[in-house]
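Here the complex is missing one protein chain, while the rest keep their positions.
Coming up: chain A.
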Amino acid sequence: MKLRSDLVLRTIGSDHLIVDPSQDSIDLSTVYTLNSSAAWLWEQLKGKEFDQTTIVELLCDNYEVDVEQAQSDAKVLLGDFEKQGLLEK
């Protein structure tokens, strides 16, 4: 799977927003916010083909989490990405 390439991650203060800038207009009435680790993951995954294992590896390599925790976090994150339509179809 892949993240939608038309979406842009913006950091405003301490908040990370995913905005959907279509050609001439930007919808800021419905924005997705990510916490800092999800935003970091977004940057790592951008433009790449990935799956749940990729996320688990990234989490384990960069955060002090055990594999089980990383797997459950990755599953929740992917579920959210999918539900919010942030993945390419």
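The criterion applied here is as follows: contacts are C-beta pairs under 8 Å (C-beta built on N, C-alpha and C of every residue); 3 or more make two chains touch, one makes a residue touch a chain; residues count from 1.
FYI, contacts and distances are computed from a predicted model.
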Match the chain absent from this complex view to the correct UniProt protein name in "Sugar ABC transporter substrate-binding protein", "Peptidase S24/S26A/S26B/S26C domain-containing protein", "glutamate synthase (NADPH)" or "Glycine betaine/proline transport system permease protein". "Peptidase S24/S26A/S26B/S26C domain-containing protein"
Answer key for A:D15, A:E43 or A:E88 versus the chain not shown reads A:D15
Interface with the undisplayed chain - residues on chain A: 10, 12-13, 15, 17-18, 21, 24-35, 37-38, 73, 76-77, 80-81, 84, 86
